[in-house]
Structure formats: C-alpha cells, structure tokens
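Entry: subunit A
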Amino acid sequence: MAEEVKNEEMEELLEEEDSQKGKFMTFQTGKEFFGISISYVNEIIAMQPIAAIPEVDDYIKGLINLRGKIIPVIDVRVRFKMEPSEYTDRTCIIVIDVNSTMIGLIVEKIAEVDTIADDSIVPPPSLGRKEHEHNKYVYGLARTGDAVKLLLDPEKLIRQDEIEAVMEDIRKED
Partner candidate 1 sequence: MAEEFNTESMLDMFLYESGQLLEKLEGIILEKQDADCFDDSDINEIFRVMHTIKGSSGVLMYENITKVTHKLEDVFYYLRESHPDDVPHMELVEKVLAVSDFVTGELDKLKNGDTPDGDEHQLVQDLDEFLGRLKGEIKKQGIQMPQANKHEEPKQFYITPVAGDDSHFYRISIHYRSDTQMSNIRAYSATYALKEVAEDLLYTPDDILSNEASGDVILAEGFHMLLQTKSSKEEVIALIDSSEAEEINFDELTKGEYGKALAEFGREDAITIDLGEEQKPEEKDKKKDKPQPGDYVVKTKEAGKGKTLAKNQPKQQSIISVNVEKMDALMDLIGELVIAEAVVLQNPDLKVPGLELSNFQKASGQLSKITTELQEVIMSMRMMPLTNVFQKMKRIVFDVSRKLDKDIELEVIGENTEVDKNIIEHITDPLMHLVRNSVDHGIEENAEDRTTLGKPAKGKITLEAKNEGGKVYISVKDDGKGLNKEKLYQKAMDKGLIDNKLISEFTDKEIFRFITLPGFSTKEEVTEYSGRGVGMDVVVKNIQSIGGRLDIESVEFEGSEMTLIIPLTLAIINGIVVQVGNSPFVIETASIKEFVRVGEDSLIHEPSGEEYIVLRGECYPFIRLNERYDLADSISNVEEGIVVVLEHEGSQVCVLIDKLLQEQEIVVKPIPPYVKKVKGLSGCTQLGDGSIALILDIAGLLIQDGERR
Partner candidate 2 sequence: MRILLAEDDFASRKFMDKQLSRYGECDVMVDGEEAVDAFLMALEDDEPYDLVCLDVMMPVMDGYQVLKAIRDIEAQRGIPRSKGVKVIMTTALNDERNVKMAFELGCEAYAGKPIDVEKFEKVLSKLGLI
C-alpha cells in the first residue's frame, strides 16, 4: 500500500547496528536542517492519506495505516510553531520508534544520513526568548560542511506535557 522510499537503503543502515553510532538522519524544515539519531528511525515513507482526528492539538495531523499498524503522525513544522506549508511530492514521513511508541514525523524534505562525531556537537547557546521553545527539543548543534544542523531529542519532541509546559511558560511571559 504505502510506497516506501529509500527503504532498502534504510534497511542496510539498520543492519549495521554498530555503525549507527554517530549517524543522523537529517532533514530540512523551513530554512533549518535538523538531525535525529538514526537509532530512533524505523523507516521513511512517502506522504500518504492521513485520517484526521478531531479535537487534538493542531500538530497532530492524524493517523496513518502502516501495513496494518495504525500510527499517529505529527507535522514537525507545526510542532515548531512555524506556518504550515503545503505538502509536496518531496514531503516525507519519518517513522520513529521512541520507547516503543511509533510516531510519524512529517518533514518537508529528507536531506541525507550524516556522520557526526561526538566532539563536534556543541550544546545550543542560550539565545533569546524566540529560540526558547526550540531549545526544548534541540540538544546539540553540529556543523557539517557549511550547514549547522540542529540535533533533536525525539523523546522531547513527541512528549505532549513538554509542549504544554512550554506554552504555559510562553503565556506567562507574554
């Protein structure tokens, strides 16, 4: 049913368990590049029909059917409080597995798998308030080539109470 993009490639990668360390799946959302440790990534699939669920947070786009398994998908752009954009044929869903919770991340464009050495990761600097919420899910910055990649902590990314707490903070600060 679901067309699987780069699946073979992924499987090869997943087979080499040892070589996972230091490897990151990077993708582009807006102007920024993000990275997720490959160990969380299950597979990457093309965009597919999403069944919307009423009355949930706007970044939860709904449910998809992954070979009989029903998993929720979230839109990373909306999650980061960016303006939602149209889905194109480059839009992908990265299926991640965080502590046995399967979740799909809708991203605008998959970039590549990067190897990032531990020592080239620096903690995010304390920036202004505008970056406040990003810092919640970004645990490190890495420079590869000419781009800076924001490394995401998927556990924080998907945790709902986290964002509620953040929103609470923001409301208070306003």
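On how the list was made: all candidates are chains of the complex that A comes from, given by their letters.
In this text, a contact is a pair of C-beta atoms (placed from the backbone, for glycine too) under 8 Å apart; a residue touches a chain by one contact, two chains touch by 3 or more; residues count from 1.
Remember, predicted model here, so these are calculated numbers, not experimental data.
Subunit A shares a touch in this complex with candidate 1, selected from 1 or 2.
Subunit A contributes residues 1, 49, 51-57, 60, 62-65, 68, 70-72, 101-103, 158, 160 to its touches with candidate 1 in the complex.
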